[in-house]
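A protein chain is absent from this complex, but the other protein chains hold their places.
Right, chain A next:
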Amino acid sequence: MTGYGIAFMGIAWREVLRFARQRERFLAALVRPLVWLFIFAAGFRSVLGLSIVPPYETYVLYEVYVTPGLCAMIQLFNGMQSSLSMVYDRETGAMRTLLVSPYPRWFLLGSKLVAGVLVSVLQVYAFLLIAYFWGIEPPVLGYLTVLPALILSGIMLGAMGLFISSAIRQLENFAGVMNFVIFPMFFASSALYPLWRLQESSTLLHDIALANPFTHAVELIRFALYRQVEPVALLVVAGCAVGFFAASVFMYDPSKGLWGRRKGG
């Protein structure tokens, strides 16, 4: 194995190890979408009517509709969790040990990103397993075809978290991210309600949801879970993933971005 491969495996191994140690983090990551699935979706089943929309070929229960959105929600929170740990690592100094590795910074950040995605994919599959016993039964092959979509959407949301972490100066500022990034992204998307439903209520909200990259991550996962590809969602998610990652690398570059402006001692 080359030095790059060893370094990547080391970074991925640490992420998995940390995740395994933090059982409450795993539980929290699972409980959050399950609460939505078991309580919210059950409660709103009769209130929110759904027409037949692709990729579904028949009427589906509301629980079935929200499942892909909840998968994306897991990845969104995981991306933000990674971002939070990056800010924490930076404040405590642990980040420096990563950045003084002789490998290029884009590679180190990319490895950390991919390692975080691996963890989020494991979380999503654990959620889908529980959802299966709740009656959410996508095609068996869908569990396989959704994997690339989960990886891509995980990379996009993780890269967004990476970018946010580079822009946040203090851990205390992170509460703002919850209020101004996570919640608006989640609620102004197709995770909980189809876009046509939003359009009926507000054209502006529909347009905002359409411009929201999270909507496209949800749709990419939704179609992939039913063995289909949504080309617009694929392009938007791939484009945003590249854009967010490039912006993160810029921000963490020693000669550019915010690092050079941080005061030392």
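Some points to look at:
What we mean here is this: contacts are C-beta pairs under 8 Å (C-beta built on N, C-alpha and C of every residue); 3 or more make two chains touch, one makes a residue touch a chain; residues count from 1.
By definition in this document, contacts and distances are computed from a predicted model.
Name of the non-displayed chain as stated in its UniProt record, restricted to "Succinate dehydrogenase/fumarate reductase iron-sulfur subunit", "ABC transporter ATP-binding protein", "RNA polymerase sigma-70 factor, ECF subfamily" or "Catalase-related peroxidase": "ABC transporter ATP-binding protein".
Of the candidate positions A:Y103, A:Y143, A:Y226 or A:F250, contact with the unshown chain belongs to A:Y103. Shown as candidates are A:L27, A:A94 or A:L204; the residue that touches the absent chain is A:A94.
By the touch criterion stated above, the residues of chain A touching the omitted chain are 1-4, 6-7, 9-11, 13-14, 17-18, 21-22, 92-94, 96-104, 108, 254-255, 259-265.
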